[in-house]
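With one protein chain held back, the other chains of the complex are shown just where they sit.
Up next is chain A:
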């Protein structure tokens, strides 16, 4: 039994079958990559996992509990954090404040009215947020207005916001798209470091095969909304079906 069990999930958008009978099992403490051509339904699958979309049929179990029917914030509180394909950050807030928000959410739950306490009273959280910024190499941008940063930095910030919550399952939707080579390598190192430090499961969607093969323990290939194969990375490279559907196109 994996920590995440997706069974028989279907999702249609009008006439388009975005997900067709998707089955996926992600084992605890592994990195599971989901690859496939554009429009394969990868982001749609993540949308189902975080409660943004409700599937037409099927079930999604996380940590022994059903995810379906829960609101996005409840699913996050269960331990699933997500990095989006286009960075979703708090553009009007500073980098530091962006990281503080998830710290509060982790400690205080979905709602806590603390309308007169000052920020200085939050020493432990401030330390935690600053340590996170050091880990992702952004401490020098601490007081920057986050909207004015580069796309790569926004992505890194979003990753920091997810990681600081110490999720059980981290979902990454093309985390290195738009990043320079050096930043991509930093991201790989960061994720490896996090993995080494504590228990975490990751599901990662990625086009950059270098990233996929550096991180993944298991790979699922999705094409036209349906899983084509699931296997270990070394077997995926040589699989003719995959070459035809996916790798062939980009190689």
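As a working rule, a residue touches a chain if its C-beta (ideal position, glycine included) is under 8 Å from a C-beta of that chain, and two chains touch if they have at least 3 such contacts; residues count from 1.
In this section, contacts and distances are computed from a predicted model.
One subunit of the complex is not drawn; among "Glutamate synthase (NADPH), homotetrameric", "OmpA family protein", "Amino acid/amide ABC transporter membrane protein 2, HAAT family" or "Succinate dehydrogenase", its UniProt record names it "Amino acid/amide ABC transporter membrane protein 2, HAAT family".
Checked against the full complex, the candidates A:1, A:116, A:182 or A:196 give a single residue touching the omitted chain, namely A:116. Touching the missing chain, out of A:18, A:40, A:100 or A:228, is residue A:100. Annotation: of A:21, A:77, A:186 or A:214, A:77 touches the absent chain (contact as defined above). Seen from chain A, the chain kept out of the figure touches residues 50, 71-73, 76-77, 81-82, 84, 88-93, 97, 100-102, 104-106, 109-119, 122, 145, 161, 165.
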